[in-house]
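With one protein chain held back, the other chains of the complex are shown just where they sit.
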Amino acid sequence: MKPLAAFWGRRSLNERVALIVVPIAVVAAVVTVLAIVLLGPPFLDFLGANLPLVRFVVAATAILVMTIPTAFILIYLELKVIARMNLRIGPNRIGPWGAAMSLVHGFKVLSKEDFAPTGADITVFTLAPVVTYMASVMTLLVIPFAPGLIGQDLNIGLLYFFAMGGLTVLGLLMAGWSSFNKYSLLGGLRSAAQAISYEIPLTLSVVGVIMLTRTMSTNGIVLAQSGSVFDWFIFKQPLAALIFFIAATAEANRTPFDMTEADSEIVAGFATEYSGMRFGFFFFAEYVNVFIVSALITTIFFGGWTAPLNWPWAYNLDWFHPLSFGLAWIAIVPTVLLFGTYFFAIPVRLFGGRSWGLWSSLGLGFLILLVALAGLVGLAGFIAFDWVRGLCWFMAKTYAFVITFVWMRATLPRVRVDQLMGFAWKWLLPASLLNLFVTATAVIILYR
Amino acid sequence: MSFVPGLGMAKGMALTLRRFFKPKATIQYPETAPDIAVRFRGRLQLLYDELGNIKCETCFQCAQACPVECIDMGGFDTRGRFHVHWGAAEQYAERREESALRRSGRPVPDAEYTQFDPIDAAAVDGILAKYDYDQKEMLAILESIQDTYGYLPVAALKRVSQVSGAPYALIYGTATYYRHLRFEKPGRTVAVCMCTTCLVAGAHRISSTLARELGPDTGRQPAAAGMTLKKLPSHIPGARSPLVTLDGEPHAVSQHGAAAWARTVAGRSVS
Amino acid sequence: MPPRQNAPRSSTGRPSAPGPKMRAGARAAEPERFASADDPRVMLDREVGADLFEPIPPYPTRTEREGEFYTLRDGEMFLNVGPHHPSTHGVMRLVVKLSGEQIVDVDPVLGYLHRGVEKICENSDYYHVIDQVDPLEYISSLFQEWAAVLSFEKLMDVQVPRRAEYIRVLSGELLRISSHAMFMGFFALDLGGLTPILYSFIERDEIVEMLAALTGARMLFNYFRIGGVNGDLNHEFMSRLGDWMSRAGREIESQATLLNENEIFVRRNRGVGVMDRDMALRYGVTGGNLRASGVPFDVRRAHPYSVYPELDFNIPTREEGDCLARYLIRIDEVRESIKIIDQCLHNMPDGPIMARLPRLLRPRPGRAWGACEGPRGMLGVYSISDGSDQPFRFRIHDPSLLNLETVPALLPGHLLADTMAIVSSLDPVMGGIDK
Partner (left out) sequence: MDRNLKARLEARVGEYLRAPVYQRHDETEIRIDPGSVPEVLRTLHDALDMRFEILADLAAVDTGEVMQVVYHLWSPMTSDWLRIIADGISRDDPRAPSATFLWTGAEWLEREAYDMFGIVFEGNRDLRRIFMPPDYTSFPLRKDFLLPDDASRSPGAGVRHMEKAHDPAVLADDPASGIRRAPLS
């Protein structure tokens, strides 16, 4: 023992670290390689054996992960758009054009203390944000982003969506009740009442579409409008589209229907007592809701991922199959990088002025080259793979509606509670029933 | 409200959409400075020179120019005179504790502020009546006040300015100009001049001796009963160095005799 | 359960010097109280002790009215709107008694901003008073100065030069516009509109910068003097004013397009908080709120006090007396003010801007009441002189106090959401109310 201790004592700090780390690293590497070699194929077989389950797990994880950047983008978008609309600049300090603002928001929310008021029902209080967030995330499962790119193509997709939308309100109600604050209570009850009265026109307005398509699967609805622009249901069901838009605004608690956190009346509504990441969940859930609602409007009435114009020349680029080049890649890659860099660097060096030295212009040229390559690959994908195309169109339409929601928030004042209810029951409900009746008649007359 | 439902909202939406593309009203401060009006008052503040000394000479011209007399003097500046402040006394640290103490009704222990103590102003009124409230007689008035009280209480000066209507600045200027008018209660203050001549003559050693004898530190309230040890703001012209004053009168104190002198002044027995 | 008013608190709420002694007996006969949803002990769970909750109010009630207000019937609850609430202007607290979202009764609690300005003014001489009253109505502080100065000038028979009067009118009307712009912005904000407040702040900022060029301060201009104004018109001010006049009130007009026809906005305000003529008079409401209920009372015309008789403008009135009328009145007044500014610029006389006054003011003993028309109504100052250089009594009358007093009468029966509409349509400024 003694010589070992002496040996250890003579080693310097780096040597000691190396003595510990290196063997572990070696062992770990060996074990990994062995595991991959030995267990890899059977594991893949296992995955392949029960593919649907794996697919579901992957899809759920992907969607859960996807909500975070979505919420960030929406928050930043709202900050910027509203700011510009009331003649401000908005966030412009953090990141380029303040793009990192919502990221910093996230960190702030994470680093804040979240406390529960005395007298609050802690379990419910803690559970509420999670319920809200999970409910809104789960609705994303049935949204067809692109052909084949859908979480789970349920044949009762719309029903599932409305059910989950109801759950969101449950979360708000829990929050309002458990916060032990009258403002929160008012907010929660308001949200419950609002949801109850707006679920009905929301659902009824879609029934017309369901009758026309004879399916409740969102994918099926999109496929039903994939013919031309005039197959979109906005043209067949304009009234339903309007009703759905209004009701969806109320469903997502957006201005002018943001009763639940009417900041000038009930301080922050259900979220009054929330802080830190608990509040962050509500915050994210709100924006995810906005995204989902816009996505659903796109899916049901604006043809989902179908392009407004068809692409006759969208032939497949099979000749450009990556493997068809074989070992030539070894020559192609450096050549392209080298000459491409020079190609873009030369004009920078020539016309960039004195500030661009040799290396800086070369670096810039390399960056430009990377961007150009990325663009090329994207364009190729856009042309070659229809899911890329579909995704692009879907996102374009959805964000158009997101911006519309933000625009409304920037413009309109808030509706009073009773007027909100009155509007739902006196106008939206009869209108949706009328729409339903007309559609039914048309279906009976035309499609028989 | 228009007859077409939603038209009003549509107008609003159109306006916001147009504003979306309009130039923005934001002034990005550090990059583009806002154009501040020439007359803009901004914040009042005192200037300091490169040595960190306050530039204010306490000439009171600002106090006299201020139309609403919001400029006020208190504390002490580098020349041992009052310091310039703005606004109510409660805003400034030394005065805040002063007025807080006074609000509590207890006597204020701080020797620096004994001169702010309230006084029985009846005598002042009598003196003023004697001089017929004449501002030109200010020096005589102040002298007789000092004869009455033994020193010049600030309260008395304020009283004078209230009753006679003379600006406080004028009275205060007069009081600080003449050396025989003093603000300290007699029998209290020992001051050592620290001018170059006196330092050469060993003023520093004297002051440290006095400090050791009289109390802990210059400016604070020493251990010896009611003695205050100060730096003399400026050398009295004509007085011989080293210059030590007791309540403003110069005393001849040598380096070696300082300790004994201090004990005698403090009223202790000479060992 | 013991009645909550008789919480075991002694020695509170009872003035030492003469107070309402007769109230003591009144508390014996008070209605029997039920357990209500608001009662903490009902909603309480185990680990929270009952001592967590103060009785409401935490002192024995002082009047029958208070006792009757703080007694809950079944299904009612109290809601503290303010002092920290997004839409209370200043630090105002409304204790609202709700059943559901319906308002049963309101009890405004004032004094969170009380500085005792009257006492301070009585202890500071006539020159000081002007900047002591500045922060009272901090949104339109020139008018408070104006009232004080009017009263003092009556007190000491000062003749103000015409140019000074014109400058006063000019700056005053500018400030009126900025104040109204802020009102519209905050009104829309309380109704949930995000954008108008920023448009109106653009308008206000131009005006305030302009006035900073004239007076030297953006908010608390200490500009009016007894017998004139502090500084003469300067080039910078005139150039800024010229730029502004070319597009005067543009932002306010843009708000008008944003809100006036907006269905949501109109539906929320039409017929809400209706204050009819008699009620407005009984409550001593002044300013736009009074004119919105059909009484053409505007001190500028009813009791001309400056060069207003020479100027040509009219007093807009409306008959409805609801929130919408109170909002629209402001827009009309802005247009009138722009007319007045135009006239002031056209016939601005030359001459001195200050009357010659002694350095120390000692008016003869007497009393004077000066009143001027602020953006929120009649601002009055009643000052008594005892011959010394300080006002013996300096009484400030602020319109917002009486405007706010109508709230307990207007709110009951409305929804909680209407609280914001009504209160902010009355446009109170707590700085002036609490003095």
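Odds and ends about this structure:
Order of writing sets the chain letters: A, B and C. Residues in each chain are counted from 1.
In this section, a contact is a pair of C-beta atoms (placed from the backbone, for glycine too) under 8 Å apart; a residue touches a chain by one contact, two chains touch by 3 or more.
Note that the structure is a prediction, hence the values are computed from the model and not measured.
Checked against the hidden chain, the listed residues C:Asp125, C:Asp205 or C:Glu310 yield one contact partner: C:Asp125. Taking the complete complex into account, residues 11-20, 57, 59, 62-66, 110-111, 114, 116, 118-120, 122-125, 128, 154, 281-286, 297, 302-303, 365-369, 371, 378, 380, 382, 384, 386-388, 392-393, 395, 397, 401-402, 405-406, 409, 434-435 of chain C touch the chain not shown.
As a convention for this text, only the chains that are shown with their structure count from here on.
Viewed as a network of touching protein chains, the structure reduces to a complete graph with every chain in contact with every other. For chain pairs B-C and A-B, the one joined by more C-beta pairs in contact is B-C.
Of all chains displayed, C has the C-alpha centre closest to the centre of the whole protein C-alpha set. Averaged C-alpha coordinates put the centre of chain A at 48 Å from the centre of chain C. Averaging Cα coordinates per chain places chain B and chain C 39 Å apart. Averaged Cα coordinates give chain A a centre that lies 66 Å from the centre of chain B. Among the residues of chain C, those in touch with two or more other chains are 195, 202, 258-259, 262, 264-265.
For chain A, the set of residues that touch two or more other chains comprises 85-88, 410-412. Residue ranges on chain C touching chain B, taken from their complex, read 125, 127-128, 130-131, 195, 202, 209, 212-218, 222, 225, 230-231, 234, 236-237, 254, 257-266, 359-360, 362, 389. For chain A in complex with chain B, the residues that touch the partner chain are 81, 84-89, 92, 407-408, 410-412. Looking at the complex, you find that chain B touches chain A at residues 9, 12-13, 15-17, 19-20, 22, 24-26, 28.
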